[in-house]
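Step one of this worksheet: look at the structure below.
The complex appears here without one of its protein chains, the remainder shown in place.
Chain lettering (A, B and C) follows the sequence in which the chains are written, and residue indices restart at 1 in each chain.
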Amino acid sequence: MSLEDRKVWRGFASDNYAGVHPELFEAMMAVNEGHEKAYGDDFVTGELTKVFKEHFGSSAEVFPVFNGTGANVVALAAVLDRWEAVICAETAHINADEGGAPEKMAGIKLWTVPTPDGKLTPELIKPHLFDIGSVHRAQIAAISITQTTELGTLYSVAEVKALAEFAHENNLVLHMDGARLSNAAAALDASFRAFTTDAGVDLVSFGGTKIGALAAEAVVVLNSERLAKSIPFLRKTSMQLPSKMRFVSVQLMALLDNDLAIRSARHANAMAKALDAGVRELAELSGGRVSVPNPTQANAVFPLLPSEIIETLQEEYWFYLWDHRIGQVRWMCAWDTRPEDVQGLLDALRSALKV
Amino acid sequence: MSLEDRKVWRGFASDNYAGVHPELFEAMMAVNEGHEKAYGDDFVTGELTKVFKEHFGSSAEVFPVFNGTGANVVALAAVLDRWEAVICAETAHINADEGGAPEKMAGIKLWTVPTPDGKLTPELIKPHLFDIGSVHRAQIAAISITQTTELGTLYSVAEVKALAEFAHENNLVLHMDGARLSNAAAALDASFRAFTTDAGVDLVSFGGTKIGALAAEAVVVLNSERLAKSIPFLRKTSMQLPSKMRFVSVQLMALLDNDLAIRSARHANAMAKALDAGVRELAELSGGRVSVPNPTQANAVFPLLPSEIIETLQEEYWFYLWDHRIGQVRWMCAWDTRPEDVQGLLDALRSALKV
Amino acid sequence: MSLEDRKVWRGFASDNYAGVHPELFEAMMAVNEGHEKAYGDDFVTGELTKVFKEHFGSSAEVFPVFNGTGANVVALAAVLDRWEAVICAETAHINADEGGAPEKMAGIKLWTVPTPDGKLTPELIKPHLFDIGSVHRAQIAAISITQTTELGTLYSVAEVKALAEFAHENNLVLHMDGARLSNAAAALDASFRAFTTDAGVDLVSFGGTKIGALAAEAVVVLNSERLAKSIPFLRKTSMQLPSKMRFVSVQLMALLDNDLAIRSARHANAMAKALDAGVRELAELSGGRVSVPNPTQANAVFPLLPSEIIETLQEEYWFYLWDHRIGQVRWMCAWDTRPEDVQGLLDALRSALKV
Partner (left out) sequence: MSLEDRKVWRGFASDNYAGVHPELFEAMMAVNEGHEKAYGDDFVTGELTKVFKEHFGSSAEVFPVFNGTGANVVALAAVLDRWEAVICAETAHINADEGGAPEKMAGIKLWTVPTPDGKLTPELIKPHLFDIGSVHRAQIAAISITQTTELGTLYSVAEVKALAEFAHENNLVLHMDGARLSNAAAALDASFRAFTTDAGVDLVSFGGTKIGALAAEAVVVLNSERLAKSIPFLRKTSMQLPSKMRFVSVQLMALLDNDLAIRSARHANAMAKALDAGVRELAELSGGRVSVPNPTQANAVFPLLPSEIIETLQEEYWFYLWDHRIGQVRWMCAWDTRPEDVQGLLDALRSALKV
């Protein structure tokens, strides 16, 4: 192979730029010998179900899939009748970053709500709940929230509960896109169950990839036999059924079993906190050229930077321009982000700002 | 983890019951350090393109995806206008075993053709090419063949060429579902390119999983800039875009780079040949109770067995009942099938038949 | 308008080549004055519901739509979960003549069954009911039959009952594509209800257009509150909700209210019987050059003709070549077919055959 020229680097572009946690390779290799039934009838996936019940409650059912878009589309397709719709934040991944997969693969209408910080509230949703029962307006049947949000913010347990209560009062299902669910659990210092099942969430897209796994996500149905019966069929027709599922399942197990995911998330969140503290310090020195409008509640920082220094910084530490209109960038920390990477970025920023 | 109770066994159910080839774990771990751009902009995927051009010709473009259903749906969606259709064998995986994914995810109409051995021919297709230009009949725009077929048979290079010529004369695209393309290359003792690009195939679903990979397949566009431009978008909206693509790509590279796939396929095919020889010998002794209607041309044998012994055999070596109406079973050999497994199954059959 | 050059002619191509029955124009004009609520909340549609209950039983609910493809797709989409499938005859309109609309608009997988005469039976369906509960095979949830069939044949009441019983024993829904339901009622000399609701059919696509209406069809749910609740939403999202519904509804009412549909169907069927008798007489004289393989049970005759005379005949009386492979043509009689048209076609055939 001609891979000798590959260079090792780290940046702040995304937690899916990071590799696979070594413990997960070990876990996969530990179940590699011999045959296993394909498509989820294997021993490992059987054990996985038990593990998820421990973490999400005894009525939880877990359905491993390949990726987050797949988890979201399968979950929402299970919830919605063919004519129904989902309400979500304008910044939600399902709206902004999935290339239209929900619409194109499942015919899902998304009603989107502008939010200041990526978070929905009952108050923000209420004005959209009208023409109930009218065939002319695609009927909202689910609320989808992202935890942690695409803007690095976090729903508190109380906020999730309020949304779940509101949802159920209005006959809506509450879906949580948990691509970064472990970062949320770490930030809340709460069990998964505390801010999902016990808070009234109906189903979750559980993310493994961004916290160190190799293509391992899952739909977790928390408390519905009906949904749990639909998901296997929808997972298959949605091209999200891994044949060698033992390797997806064993990663999800390993992430949960010894708190690997939570430990990794705590680390990533801490790196972001350090970055946040550093950039806010520089912001004060910057004479208004730098600011951080939202709180940093998980593993991402979203500062506003002067446009002339963005490209220079990107050359040293690759990251994304989040909103070109206002010069907002996204710095994402991963399970493998090192303190020296954080310091390096802050030094580069200081130098670019000449403060 | 509670995985100590896992038992190691081998059967003949499917080549995706086998695990991951250890060399592929090594390849993945070799590119694990540091960050890589996600979604295919990484160094490894860049190198992969070069490797596929070596094997499929300089105009080939490769697009890694998660699974075979995904590869097929993305490939066919790229080829078809929204109102068009595909013609395939009745036994084709896209028709029989994908839960309706082509119809449900891409609105693809499948016109199916009964075949004796899973193989299409121009003669079988011709009667279906009528009402060209009529809006009432979903217009056939592509032929999809499987190599090797779902019945363990093989298209010769000449047969592929005849189909490609026929396709192009009729303005159709020729797609090859190559979930077992390496088994075909091994069986034909030919380069990939000889029976794909050079034979006139337009695009291929290239299978890695069944020959030892962990969720690594690809759409390979052989000679069309237009299709190559569409695939990235369709792969995303079809939920088949791996974020940490380096690990999919490095497996595909490793499979091709040192002939790992071909070597593994040769082994699996040889195991099937041995099984075929053994069962045919027993068939002769069985007084007509056992027969093998089709030739064994790759890694699967499809014998007809007396129904009363099928379950007994399945207890020792798990395999699938292929056609319950005639008592046909499928014995599939994998990269990790051992001669002693083959012998064990033959011994069990002999004992069940009491010959 | 430049319509003076329009020529008046009649042929045997299709019952939708005929115009609109004058009584239906009268019925529409009688409800034209003033406003009516749009989209089905009008007075006329309210009355229509009563009329359909009289004809199909008190639990029947009627949902007017624009065309037959629309009725079929809306009906089947209401029945099927997203991952499910329908079984139908290979010759069914939904498979052969709707351009793939079921697949493309509703993601419906069709499992098709070859039949001798366009009619399904429990025996023909049984072999396809396997892998129940498997995600890999699109699960059959409905049987769709056409009454009268696309080949001009007719299900007896007993045959429908047998299919309904078989369907329900297997947890399947029985759908009847009734584009020519009035021709069936006339041929069976039975009430609509006798061979639909009372025979166990679950929902019907009721055809008005082919028996004289202007774009007036309906989905009729015979006995299911659940389906009746889904249809209005699916009708809207399927672009089949007429805004000025009073004019669709009043036609359907007028067709049923004074037996206009049945009277028209009796006439069309009688014309076909006369044509059938005439062509069979000529067939005897033709020395085997002409034959009529299936019985003529409604308003269409499907003779096999020598290919060299087909075009000549088409010039005088336009009709369709049904199966180019065997020289089978379709002669369809309409509500406006006149005895002299039938005689004219028979004379032309006699002359072309030189008998």
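Operating definition for what follows: a contact is a pair of C-beta atoms (placed from the backbone, for glycine too) under 8 Å apart; a residue touches a chain by one contact, two chains touch by 3 or more.
Bear in mind the structure is a predicted one, so any value in this text is a computation, not a measurement.
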Options A:40, A:70, A:107 or A:232, residue touching the unrepresented chain: A:107
Sole contact to the chain not displayed, among C:63, C:83 or C:233: C:233
Option touching the unshown chain, where B:139, B:153 or B:205 are the choices: B:139
Interface with the unshown chain - residue positions in chain C: 1-3, 5-11, 13-14, 16-20, 22, 25, 27-38, 43-44, 47, 50, 66-70, 73, 98-101, 104-105, 209, 214-215, 233, 236-244, 246-248, 250, 253-254, 257, 318, 334, 336
Residues of chain B in contact with the chain not shown: 39, 77, 81-83, 106, 135-136, 138-139, 230, 232-237, 241
Missing-chain contacts mapped onto chain A: 82-83, 85, 96-100, 103-105, 107-109, 112, 127, 130, 135-138, 324-325
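Following the convention adopted for this analysis, only the chains that are shown with their structure count from here on.
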Separation of mean Cα positions, chain C and chain B [Å, integer]: 41
Of all residues in chain C, the ones touching two or more other chains: 82-83, 135-136, 138
